[in-house]
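Please find one structure pasted underneath; my questions will follow.
This part shows subunit A:
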Amino acid sequence: MVTLNHYLILSATIFAIGVIGVLVRRNLIVVLMSIELMLNAVNLTFIAFSRFLGSMQGQVVVFFVMAVAAAEAVIGLAIIISVFRHRRSLDPQDMQLLKW
Partner candidate 1 sequence: MIIDVGIVAAKAFLVLFMVLNLAGILGWIERKGSALIQDRIGANRASIFGLAGMGLVNTLIADPLKFLTKEDFVPPQGDKFLHTLAPCMALFIALVTFAVIPFGDVLVLGDRVINLQVANLNVGILYIFAIASLGVYGIVIGAWASNNKFSLLGGVRGSAQMFSYEIAMGLSVMGVLMIFGTLELQEIVRGQGTLIRDLLPDSVRFLTPAIGWLPAWGVFLQPLAFLLFFTAAVAETKRIPFDLPEGESELVAGYHVEYSGGKFLMFFAGEFAEVVTAAGLTVTLFFGGWQVPYLMRDGFHFPWGEVVLLPHLAVVLLQVGAFTVKVVFFCWLQILLRWSVPRFRYDQVMRLGWKMLLPLALLNMVVTAIVIIAVQ
Partner candidate 2 sequence: MDASLIVFYVLAALLVLTSLMVVFLRNVVHCALALVAALFLIAVLFLTLNAPMVGILQILVYAGAIMVLFLFVIMFLNPVAQEPRRVLWWGLGSLAAVFLAGSLAVFMSNGESLVDPVAANEAFGSPEMLAKSLFTDFVLPFEIASVLLLVAIVGAVVLAKRES
């Protein structure tokens, strides 16, 4: 029998993998993709709860998360494009002027 915990642990694992990506990758596009992965891990949690609590609200939230994720990806990629135009680089470590 698949329990809620199965899904939660799976979701936590995917989330952590996404965190690794955001943390260590030196390519902004991959970082952005890792963020998508994290979002989806959370989505999985929502859907699992929705199923196990018998409430549609989880699915509705996922719907909104998707909308937000779409907006986020679009804006993120637009930023990446314009940054790349200026610096010819996608390495987040090359973009550290915003300090001090």
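To be clear about the criterion, a residue touches a chain if its C-beta (ideal position, glycine included) is under 8 Å from a C-beta of that chain, and two chains touch if they have at least 3 such contacts; residues count from 1.
Regarding candidate selection, all candidates are chains of the complex that A comes from, given by their letters.
Only a predicted model underlies this, so the values are computations on that prediction, with no experimental measurement involved.
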**Item:** Touching chain, any copy counted, for subunit A within the complex - options 1 or 2
**Value:** 2
**Message:** Taking the touch rule as given, give the residues of subunit A at its contact with candidate 2 in the complex, in rising order.
**Reply:** 1-21, 23-27, 29-30, 32-34, 36-37, 40, 43-45, 47-48, 50-54, 56-57, 59-60, 62-64, 66-75, 77-82, 84-85, 89-91
